[in-house]
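Structure incoming, see below.
Removed from the display is one protein chain of the complex; every other protein chain stays in position.
Then we have subunit A:
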Amino acid sequence: MNFKTAFCAASAIALVAGTGAYADGHATTLTIATVNNGDMVRMQGLTEDFTAANPDITLEWVTLEENVLRQRVTQDIAANGGQFDVMTIGTYEVPIWAAQNWLVSLNDLPAEWDADDILPAMRGGLTVDGELYAAPFYGESSMVMYRKDLMEAAGLEMPDAPTWDEIKAAAAAMTDKDAEVYGICLRGKAGWGENMAFLSAMANSYGARWFDEEWTPQFDTDAWKATLTDYLDLMNNYGPPGASTNGFNENLSLFQQGKCGMWIDATVAASFVTNPQDSTVADQVGFALAPDKGLGKRGNWLWAWSLAIPAGSDSVDAAKKFVAWATSKEYTALVAENEGWANVPPGTRISLYENENYTSAAPFADMTLNSINSADPTNPTVDPVPYTGVQFVAIPEFAGIATQVGQEFSAALAGQQTAEEALAKAQALTTDEMEAAGY
C-alpha cells in the first residue's frame, strides 16, 4: 500500500463516518432522551400513532441507564449542547433546572391536554413560580407490599394504614431464617436515590428533617437517631443477609422468589410482584400505606418521571406537541387499547382513578392513589423546613451530600460502624458541604 492509497482510504473512512449528518434534512427530528423503564419502552412502541398524525416530525430515541442519563442531560443542558429536544427527568431536577432557566415553560399546552386533571401532588412538584416546567409521564409513591399468606399463617392482619410498631411486629412474626424467609426487605444500597430515598421518607414520619429553617443539618437530633436505630434493628433482626447492597431490583428479585414477608418500596413495583409470569407469589400480595409514628406524616415518597423540554432545543413547538401527546388522556386510552388497562402509566391523572376499567384491572390502584395523595412535597415534614421535596431536598448540593450520607448509613447496616457514629459523620460532612456551598 502506498501513501496515495492510504490517503484515499482515510478520506473514504471520513466520508462514510460523516454520512448521517445530512440525513433527515427536511423533517423536524426530535431527539428524546429517556430511561429504560417499562412504561417508557411501551411508549416507544406506540409512537406510530404520533408520527402518523404528525408526518413532518421524526422521533429518535436515546435510552440510557438512569445515572448515565442524568449526567448526560445535565452536561448537555448546562453547556447548551442542544442534543436533546425532550428529556425524561425526575421531580428532583425540575425545580433546580427551572430556577436556572434551563427548561421551557409548558403553561401553554393546548386546553384539551387538561392541566387540571393532573394530580395536585404531582403538579405541585413540577411547578415553579406558577409555571409548569415538566409534564408527568408516570408518577409513583411508596407503600407496603406484603405476603397475605404469611400474615395469615402468623395470625396477624395488616391494617390499611399501619404504624412502624405494627410493621416491626409483623416482620418478627413472619421471619423464618431457616426457610430463607425474611420478615422485611428494605433498600440498603448507598445512594441519594437508593437507601436515602427510603430513609429520608422514613425520617419524615419519625418527625426528623434534613435541615431546620436556618439550613442547619439535623442528624444530631433524637428523631434521626430513632429513625436509624429502628431501621438497623428491623434489618439486622428480620432482613435478608447482605442487605447493605440491596436496591430496588435486588429486593424485587427477593420478593418475587417469596423470600420477603414485606417490602416497602415504589408503588410501580406492584405491577411486577403481581405479574404471575415473573413472580412466584403473584396471587398472595397485599398492599398497605407506608407506616407512620402517629405524628401526622407517613414514610412514603413522591416521584414523577416527567417529560421536559430543554431551553436549548431548536424544535420547541414540535417538542411540545410530542409532550402533550405522550402525557395526554388519549395516550392512556391508546395504551389500554393495545396493552390492557393494567399497563397504562399510573399516578398522574385524576381521571384514571375514576375509570372503573382501570381500578378493576389494577388491584393496587386505590393504594397507589392514596399513597400519592398523602405525600406533600411542599410540606414534607412534621416541623417546618425551608425546602421542598419529600425524599430529597431540592437544592443542587443534595445529590452529592445524600450519597455520602447514604454511604455512612449503608456502612452502619453492614456492621462497620454504629448508628451513632454514622449519624455523627453525616452531621459533620453535611455541615461542611453546606458551609462550603454558602448556606
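Things to note:
Going forward, contacts are C-beta pairs under 8 Å (C-beta built on N, C-alpha and C of every residue); 3 or more make two chains touch, one makes a residue touch a chain; residues count from 1.
FYI, contacts and distances are computed from a predicted model.
Choosing from "Hydrolase TatD", "Ferredoxin-NADP reductase", "Carbohydrate ABC transporter permease" or "Alpha-(1-2)-phosphatidylinositol mannosyltransferase", the protein name stored in UniProt for the chain missing from the display reads "Carbohydrate ABC transporter permease".
In the complete complex, the residue from A:Q44, A:T245 or A:Q416 that touches the missing chain is A:Q44.
The missing chain, though absent from the display, is touched by one residue of A:A53, A:V68 or A:A153; that residue is A:V68. Listed residues A:D278, A:D317, A:D366 or A:D383: the one in touch with the omitted chain is A:D278. Seen across the whole complex, the unshown chain contacts subunit A at 1-3, 6, 9-10, 13-14, 16-18, 20-21, 23, 31, 33, 35-38, 41, 44-45, 60-66, 68, 72, 75, 79-84, 193, 248-249, 252-253, 256-257, 259, 266, 268-269, 272, 277-280.
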